[in-house]
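Some chains omitted; the rest stay in position.
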Amino acid sequence: MERKRIGIVGATGYVGMELLRLLCGHAGFRAAPPVSKSHAGRPFSEVHPAFRGLVDEPCADLDPDWLAAQCDFVVTALPHGVSASFVPQLLDRGLRVLDHSADFRFRDPAAYEAAYRLPHPRPDLCAEAVYGWPERYRDRIASARLVANPGCYPTASLLAVAPLLAAGAVRTDGIVVNAVSGISGAGRKAETPYLYCESADDVRAYAMAGHRHTPEIEQEMSFLAGEAMRVTFVPHLVPMKRGMLATVYLEPRSPVTQADLRTLFLDFYRSEPLVRVLADGSTPSTRSVAGTGFCDVAPFLDARTGRIIVLSAIDNLGKGAAAQALQALNLMAGFPETEGLRLAGLAV
Amino acid sequence: MERKRIGIVGATGYVGMELLRLLCGHAGFRAAPPVSKSHAGRPFSEVHPAFRGLVDEPCADLDPDWLAAQCDFVVTALPHGVSASFVPQLLDRGLRVLDHSADFRFRDPAAYEAAYRLPHPRPDLCAEAVYGWPERYRDRIASARLVANPGCYPTASLLAVAPLLAAGAVRTDGIVVNAVSGISGAGRKAETPYLYCESADDVRAYAMAGHRHTPEIEQEMSFLAGEAMRVTFVPHLVPMKRGMLATVYLEPRSPVTQADLRTLFLDFYRSEPLVRVLADGSTPSTRSVAGTGFCDVAPFLDARTGRIIVLSAIDNLGKGAAAQALQALNLMAGFPETEGLRLAGLAV
Amino acid sequence: MERKRIGIVGATGYVGMELLRLLCGHAGFRAAPPVSKSHAGRPFSEVHPAFRGLVDEPCADLDPDWLAAQCDFVVTALPHGVSASFVPQLLDRGLRVLDHSADFRFRDPAAYEAAYRLPHPRPDLCAEAVYGWPERYRDRIASARLVANPGCYPTASLLAVAPLLAAGAVRTDGIVVNAVSGISGAGRKAETPYLYCESADDVRAYAMAGHRHTPEIEQEMSFLAGEAMRVTFVPHLVPMKRGMLATVYLEPRSPVTQADLRTLFLDFYRSEPLVRVLADGSTPSTRSVAGTGFCDVAPFLDARTGRIIVLSAIDNLGKGAAAQALQALNLMAGFPETEGLRLAGLAV
């Protein structure tokens, strides 16, 4: 495997850290010195002592020329709105970019502008960017210049419903996505609600007026279904650092059995290396995917009401962010898709 | 307030402990020596050192005559099936009983037998027993000989939907109850799945083939709606000791506004001392009700889909068990309904 | 019990919240509208929804005249240095004050100035103030105009060593206090190290260059021993909201037995309502004192080395702060010392 160099911009946040952690065990990619505007000049391992002896270089400042000189690929983990203007500078210098923000996730810039209340400086790139969902856009990712890494909630939700929507097996008008996330989903922000004493022993729903991942979920569900769709999506925070579980409620178009559901999911994900359809009777568990790029899914028939329930567990920093990014980067670099990702969950 | 004496049978479990804890601050009730078959003869505070200096008596063995001699009321926290045969012995001795098991929650013994797969030894008492939901059966509880304390999931779910079902405001055929519970809901059982290392950092759904609280929820929803109803109910465990959040999805019969919903809930719960309808923009949080008998509820309109979402938070050991029991016992004894229950949540 | 009114200044912090929570069940004290400079005008229960229906008044601004008009007692939970200049204004208006800061804990203003690196504006009050340790200064607290509530680490440490130092049973030159605290000890500060994701799964020592509680511990140990003493004190943070355990290592002056130690502790604390000496074989546990004013202590002889080990558990917000304050306030008001404090720990 020819070694390729990756620059990580915004490396001191949780997603950046997780990607660096995964790269420590990767045979093909080497990380360039991490880039962090707020910690420029400070050794990365001083900011994050878990990386002592592994990533000791000082953080570099944000500089597209320096990145172009150092890297084959750049991963940007910048706030929404910031990426939109920074990423084009990297593309202009011939770099291939995987962006963690929402700035290039929407095919329709108007949808982005409605959800994020920001004008989009480069609507042209919305058309070019590939939504970095490997199970659906594997080939396009491989050759993309710009990949928009999906949100964590969309990843968990879409993997739960894709087999059903693709088969036309469910009604498109009554889907409910109830999802819970660990606290790291809020990022490394020193804000009161994310303090230990305000998050421990607490479960709370949030964004009841509309989470910005909702239109992202709807965009991809609509593509899958071949028709415009709306979903009800309620995110919750639960007291753990990592982990996400989506519980999705759907109505079959015609009566199905548990065996039908299982067959449908097994067939749909048969060749997917990072999606695991659980055995009957088993339910996904966030700890089983902690620290990994796996998504564990299981469909259930509620015999009482005829409704379908799909459970889907990911690590919000793993398949929901950094591991999914690495899967896409492997595709972009021509490496085996799961290089660095054949990891067992840190279940204990 | 004339002092009344309460016997607690099965006192060393989590519900028994919580009731004893609440009774430490109660002006009217005194606890008789706690009853525990498995710890008979051992000082209660040796089993549970949190009670040192407060409840130091040895645990008494299970003996209906002793209870009849000691107590005005008996609370039974026994396994399902055990209560059904023990409680009648107490009633026969003239005691008034509040039972925590499911044995007397069903008006129809057949529903009980289907859910718990046990024959019911005293179907006659199913008719007599009052479902201990004070917000609905306040008067009947006050004069009851036998009160069946509701399950924790039913309590959270029913308080979420009661205003809507009672008003006929929602369709009865598509209700989804997604609920999460702290680990104490599983009881004090030394089983692998409830070990710290198997529960921390984990969220998992369970009982996908049908939780036994489902028919209990359906019974009371059906009574509210005036027609037989079925719901989809999915319980989950989350890593905290106490707390329960129900997220309920419903479809309005005709279009409603957020203001309509809020008015409906405020009116419905206006006189309820332990149900708090939150201000708009605020969402229930399990830590705000920890250690208390409060239920915090808030209805939301999902403008995108027209669906109604109701959030409802309780402490599964509080309003979901011991505090609700104490509320009923206050009614039974003629004490002020919230005596010993004007507690602030242990939010930190 | 004649009702007395307490003003709480700095009520929205964790100590203020805990005191308000305890006052909800107090027969003698009523809380005046809480005072908070940063949340003035905002309903307290909007800031802390756990208090809905219990403390709904808007927070009052910091105003000594208003406090003098409203209150019999004032509890100040203000930053170090701020109390020193605000408290005298309350005393001047005839109020009796219990102060949670360190500003009046030192008899010698120079010790305060060395530890807190602040000049003391009112050294005269250092002489007058009573260190609010009820087990030692009960009578002086009862008549005090100004009580300085002890720090949490000093409380746990001093209760562990008092019987031994008072009896002259241990060497004064080699004491080690190893202590752990829940995260709430850091206060309600939106700072990165106290985020959920930075505190969960973590244990870390801090203040290795010298914690400000060290000279406070030394002051009181020196008084107990009747000679100037120094201790080695290392505090640690552990992933829980509340709770503190001190593990103290001492050398006996002459050989002792486990039975000697036990007798010494039992005798010393025989009349203390809030210190519980555990039975042999039992060890203090933070969860047994959670939410309470109890301190659980147990001495052990390390037969291998002849050293004495004393374990001491408190709730850092309880006996380590608000419950200890309430104990002192009960004394000041002439109420029974444990009014509102006969609480069972929230062990689950």
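Read from first to last, the chains carry the letters A, B and C; within each, the first residue is number 1.
By our rule, a contact is a pair of C-beta atoms (placed from the backbone, for glycine too) under 8 Å apart; a residue touches a chain by one contact, two chains touch by 3 or more.
Since we're looking at a predicted model, the values are computed, not measured.
Start from the 3 shown copies and tell me what the total comes to for the whole assembly.
If we count all chains in the complex, we get 4 identical copies.
One rule holds for everything that comes next: only the chains that are shown with their structure count from here on.
I'd like the Å distance between the centres of chain A and chain C, where a centre is the mean of that chain's Cα atoms.
One centre to the other, that is 46 Å.
Suppose each chain is reduced to the average of its Cα coordinates; what separation in Å results between chain A and chain B?
38
With chain centres taken as the means of their Cα atoms, state the distance from chain B to chain C in Å.
It comes to 36 Å between the two C-alpha centres.
Residues of chain C that contact two or more other chains, please.
Expected reply: 14, 184, 241.
Over in the complex, which chain C residues touch chain A? Could you list them?
Its residues touching chain A are 14, 183-184, 188-192, 194-201, 239-241.
Which of the residues in chain A come into contact with chain B in the complex?
The contact residues of chain A facing chain B are 174, 176, 178, 180, 182, 197-198, 200-206, 208, 210, 214, 230-232, 234, 236, 238-243, 245, 247, 249, 283-287, 290, 300, 302-305, 307, 309, 311, 313, 348.
Touching residues of chain C toward chain B in the complex: what are they?
14, 17-18, 20-21, 24-25, 46, 48-55, 184, 241-242, 273, 276, 278-279, 282, 285, 287-292, 294, 296, 317, 342-348
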